[in-house]
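Yeah, one chain of the complex is gone here, protein chain that is, but the others are all in their spots.
Entry: chain A
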Amino acid sequence: MSLVEQILAGDVRATARLLRDIDDHLPSAREALKRLYPHTGKAYVIGFTGSPGVGKSTLVDQLALEYRKQDLTVGILAIDPTSPFTGGAILGDRIRMQRHFTDSGVFIRSLATRGHFGGLTKSTNDMITVLDAMGKDVILVETVGVGQDEVDVANCAHTTVLVTIPGMGDEIQAIKAGIMEIGNIFVVNKADREGSRKTIRELRNLIELGLRRRDDEGWEPPIIETEALKGRGIPELMEAIEKHRRYLTANDQGQWDAVEAKRARMQLLDTLREEALGELLRRLEQRGQSLEELVHKVTAKETDPYSVVQDLLQCELR
């Protein structure tokens, strides 16, 4: 069996190994992705985002359990930060997901940001492609703990769940222009804590003021109270996600096509950016120049970044 056939047959080892090559940006992985792509489009992708410690991993764990009860298979991509100093990382999202480790219907992969901004890794979209092709029904993407502006997840998920906790009320005001715009569903987790009602009220005000997704006309983002550790609010969250899915797939509005186009656009642009940059750097080297040499010239003010890029593009893309 070829690698691609193994993955299409759901082989865990083969899938895990390809994901590694994708994460490391090996050119050979691209060939496999080309052959897997036609087999995608069946999985439903749900993104979870929010600040560090709000309970994203625990919510993902609970939802995975619920989807397994419905006999759906689940893929999980959980992202944690890479050290900007050493390049190392501690990936600890699995700690909250132990009960799924021996369930063959759940595939979990921990990813390190490796210097990528936006809340995801460079490889996340391609990894979704692989998990979709291997036959996972639902893919849960957990972003790195985010601040205000890491909104990439909204461009790769069908439904984006924004998770917050009580007591961040003042910050909600401050962050309303970035991350608060991307939630199709809002979750107030740890809702047993003081200030829960206030947080919900403030969220409701934001939504009523119209501070929400522009591409979501006709969808009123629900606010769900949860205590993820105890499982409280999980059925309501499941119901909200299902409602959003039905809203997207109701065929009269064209919402589904718009979401799929948005996802494809991001994947296309990301791939183009990545490949074009790689190709140009390769050609630079072929011309006997190195990036470091150019850095040196720019630092010494012998030239400037704009002229360097303009020259390179003019030479290579003529």
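A few remarks follow.
FYI, a contact is a pair of C-beta atoms (placed from the backbone, for glycine too) under 8 Å apart; a residue touches a chain by one contact, two chains touch by 3 or more; residues count from 1.
The criterion applied here is as follows: contacts and distances are computed from a predicted model.
For the omitted chain of this complex, the UniProt record lists the protein as "Methylmalonyl-CoA mutase, C-terminal domain", which is one of "Methylmalonyl-CoA mutase, C-terminal domain", "ABC transporter permease", "Hydroxyneurosporene synthase (CrtC)" or "ABC transmembrane type-1 domain-containing protein". Residue A:20 is the one among A:20, A:42, A:230 or A:287 that touches the chain not shown.
Residue A:112 is the one among A:112, A:180 or A:224 that touches the chain missing from this view. The residue from A:70, A:98 or A:251 that touches the chain not shown here is A:98. Within the entire complex, the positions of chain A that touch the omitted partner chain are 2-4, 12-13, 16-21, 23-29, 31-32, 35, 82-83, 86-92, 94-95, 98, 101-102, 107-110, 112, 114, 274-275, 278, 281-282.
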